[in-house]
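Every protein chain except one is present and positioned as in the full complex.
All chains are identified by letter, namely A and B, in their written order; residue positions are counted from 1 within each chain.
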Amino acid sequence: MKPPPFSYHAPATVAETVDMLAGLENAKILAGGQSLMPMLNMRYAQPDHVIDLNGVADLAYVNADDGEIEIGAMTRQREVEFSGDIARLCPLLAEALPHIGHRQTRNRGTVGGSLAHFDAAAEIPTVAAAQDAVLGVVGPKGEREISFADFSVGYLMTALDLDELLVSVRLPVWGAGHGSAFEEFARRHGDFAIVSAACLLEADDAGRIARAALALGGMGAAPVRADAAEAALRGESGGADIFREAAEHCRALEAHDDIHAPAAYRQHLATVLARRALERAWARATAKEGA
Amino acid sequence: MSAEAYRDSPKRLEDPELLRGRGRFIDDITLPGMLEAAFVRSPHAHAAVSGIDAEAARALPGVRAVLTRDDILPYLKSEFLVVGLPSGAYKQQRDRPALAGEEVVYVGEPVAVVIAEDRYIAEDAAQLVMVDYDILPAVADCRAALEDGAPPVHRDGADNLLAELDVGYGDVDAAFANAAHVFGDHIHMHRGGSHSIECRGAVASYDAAGDLMTLWVSSQMPHSTLRVLVDMLGRDENQMRVVTPDIGGGFGPKLVVYAEDVVLSVAAIKLGCAVKWIEDRREHFIATTQERDQYWDVEVAVDGDGRMLGIRGALVHEHGAYTARGINLPQNSAESLPGTYVLPNYRMNVKLALTNKVPVTPVRGAGHPQATFVIERLMDRIARELGLDRAEVRRRNQVPADAMPYERPLKTRGGLPVVLDSGDYGACQETVLERAGWADFPARQEAARKDGRYIGIGLANFMKGTGRGPFEAVTVRIGTSGRIHVYTGATSIGQGTKTMLAQIVAAELGGDLANVTVTTGDTAATALGIGTSNSRNAVTAGTSAHVAAGKVRDKALAIAASILDKPVEELEIVGAEVHAKDEPGRIANIKVTLAEIAHAVSGTPGYSLPGGIGAGLEATEHVILDSPTYANGAVVAEVEVDIETGGVAILNYVLAFDSGRVINAMTAAGQALGGTAHGIGNALFELMAYDENAQPLTTNLADYLLISAPEMPRVDVSFRESPTPLNPLGVKGVGENGVVPAPAAVISAIEDALSPFGLRLSKAPMSPPEILALIEAARAGS
Partner (left out) sequence: MAETRTVKLTVNGTPQEQEVEVRLTLADFLRHGLGLTGTHIGCEHGVCGACTVLVDGRSMRSCLMLAVQAEGSDITTVEGLAPSEGELHPLQEAFRDNHGLQCGYCTPGMLTTLTELLAENPDPSEDEVRAAISGNLCRCTGYQGIVDAALDAARRMREGTS
């Protein structure tokens, strides 16, 4: 299992990278390499050109301001895991991160790489779905933004054009009183989730659910928002019954079969994990209010 | 156990080099001018091969050769690896060809080999080899394979029954006719892999000047490899040497002689240079042997107190596409089914079915985990049906300690009687019950259920024939350096064999482990060897080492007596010297070194040898030990099942085993722990999935799940020591003790946790979706 032959390119800037993407046929971008390198070694991917982003300046950062967090595409997952800003402003992402692979893969793997590879069971895309992430993209025509809702176009496929580079992800920050929770069921520590649930809740002064976001990973081609569940929650008083009722909507989400689990099992897990995430997120949302 | 508990166990000789990264594993060997190989393998489970076009591959820069069957045939006296253990039960002879000819019968079967300047280029070229396949119907399931009208696994086969045998004794039908109760079940245990972290590999080197072919191979049995090479290449032993370097785990499949070993040897001879092949993990999934798929259809007859009167049934064993070892696995299973229990009447029909899958050969446990799973499932069933405590049912059926040695009317594969030689089976069970808190578990379970938690406890006993004979070769030699060299046909695959043998030899020869070096698995150093399998090294090699070292000791003392002019009785070996024993109040200070003794008998032209007992300070032993010695033990596992997800966590795991006298408590416990992890994997994680066309679906370590540290519980290991009378050390094998009972105990615990749902579990592994489906079905039915 050795990589096939390819030409290697190590651009220093985003502009240079975009030029290469425009000029090279059958090119693959190499970020942390935790997905692409296995595919090269197994020769599932046989690109003519590999464009290595690891030498590109200014793509690794965590910036927090103006009600949002911006993370550079080449920020290593372990940097995010230990970021004080992320823990404070986006605890959902902080909670999800230790579930990603293992320390060795998080030391190398990047936030942008996970989003661009776009495995439906991966944790970062699932959190991005819940957080209404906005993806910063640079292409030959300049910069543009893609909202997460528009990002998926199929299994392992994104709205990125072949000549576009993902450079950042922006996560709108929820209010200081919000509660969040990340739940996942994987066969082993660090495995891709069979199903995961990422949830954010905000309570109003009367103890009702003012705002709800619930995303499920691992179900279908991409992480999905549980719209019906969210609608069922809004304006309701939080509690075991409403969480169970809302979570039950997740059974209707599309899911796929694979060797690890049949679709019906995934749909069942979605209801269980959604309920557990809602309960924990609500406990946090309401505990903070009282504090 | 921990460093404190191990304080009396010598540290391993193997460790310092391995810890510094200075081991010498197969891929660490690099020879001048060495080329590297990549195999072209069948992507189909069954196909006719109508042609191979290797022109593009041969034309690739850096490629030295592409060899197909036609290219290697001129170098082979026989193109088949004839390795099947003898038996009268075979219905078909299915030997593997070195490279496939006109038919391929499993995904992964080697079809051609590319030899290139490096592995990268070899893989580039392998992609360019065009093989024309005409796909034929494939058989994926061993039960379906035996049905009328099943497509043949081999085109020329009339059917897929490889072998059939009946095992048993007594008047089974009468026992069933008179039984108070009869319970039946269908029980399945699934195949898995060994997955040593080091895959296989070999380096073949041909020295034309000396006409010597040397094969370094990651094998548990290099002497078998040599014999196969002698048969196939038509060369004699003096023209070939097989050597095992450090081996990164074996676990069974590395005892097999593989086609790659032969092809690589031919390539080295044909090209006149060294060639390396290192199996990659994907190849390990499709080309290295696997084990365990067995379907049992069994009934047990019991009296009103739950004592077994008889077992009868049928076993269908999946054999894979070829015979790469023999019919030993289902023989082991059928022979060991009675386990640690008294079974008055027994009959099992055993069928081995060919399938279009990689051949099946022993993986750690070798048929015993399945048999243990079956008998222990039946024990739980009896307890449940009769409303008895599961431990009590086992007590009532256990072979009592005072019945040892206990002969069963069964024969081993070699025709010897099955005699359980020693042990106190009940005592091991009581040990684990006590250490696991079996008695108060019902109260804990009830309390947990009030909190909505489903915890369960399971128990399994096991016994395992170990130390399969007839012998292992050991030479003990003291050179003129004074150092003690030990050479053996046994191989070291991680068990600490070198340390174990050094301990045994040092015990006879001065007590200094640091003065002993051990060479394992080199056919040039040991003429007649067998190798490592079946938890046999301590028993067979250990015994030969003990006897050989004793002879060298006697010789050294006799020569020393002659040199020192002292009676032998007054001498002893201390470290690397022979001393006159101190007398009370007087230090003798009379000594001669082992080096001086070795010098004295190394021979000087024209001078006679001192001591009058011949030349050299060495002895070679092949102590014959025909009968296996039976290790035994018991396990209690405690689990928690999340009834919403089907997820299982192991909360507690207690293992007690009896391998007779323990030579090194640290390495004995270590092997039991590793086996336990493997067995828990067989219960919960390891699934080698194939589709209906026998295409493997789990060919990477992200899909095929090996247990990792967070899932693994801390295991409480303890042992009893019931020395066997069958060898002078009193030792029994250790290597497979952990794996054999684990699936039985874990599945039992899950069933117990789910007892409110009234489920019965009859297979391993159990995945979360399967557990959840059973819970939901039970709920829907209630």
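By our rule, contacts are C-beta pairs under 8 Å (C-beta built on N, C-alpha and C of every residue); 3 or more make two chains touch, one makes a residue touch a chain.
Since this is a predicted model, take the numbers as computed values, not measurements.
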item: Among the chains presented, those that the missing one touches; value: A, B
item: Which of B:281, B:307 or B:384 contacts the chain that the document leaves out; value: B:281
item: Residue among B:481, B:602 or B:700 that touches the chain left out of view; value: B:700
item: Of B:152, B:222 or B:248, the residue in touch with the unshown chain; value: B:248
item: Contact footprint on chain A, counting only the chain that is left out; value: 1-8, 10, 30, 33-34, 37-38, 40-42, 50, 52, 54, 78, 98, 101-105, 107-108, 188-190
item: Residue ranges of chain B at the interface with the undisplayed chain; value: 1-3, 6, 11-12, 14-16, 18-25, 27-28, 30, 61, 120, 194-199, 246-249, 251, 278, 280-281, 493-496, 666-667, 669-671, 673-678, 700-702, 706, 708-710, 712, 714-715, 738
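Just so we're on the same page, only the chains that are shown with their structure count from here on.
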item: Parts of chain B lying in touch with chain A, wherever the complex brings them together; value: 119-120, 123-124, 127, 280-282, 644-647, 685, 687, 689, 697-698, 700, 702-703, 705, 707-711, 767-769, 772-773
item: Of all residues in chain A, those that touch chain B in their complex; value: 1-5, 42-43, 185, 187-192, 194, 259-262, 265, 268-269, 272
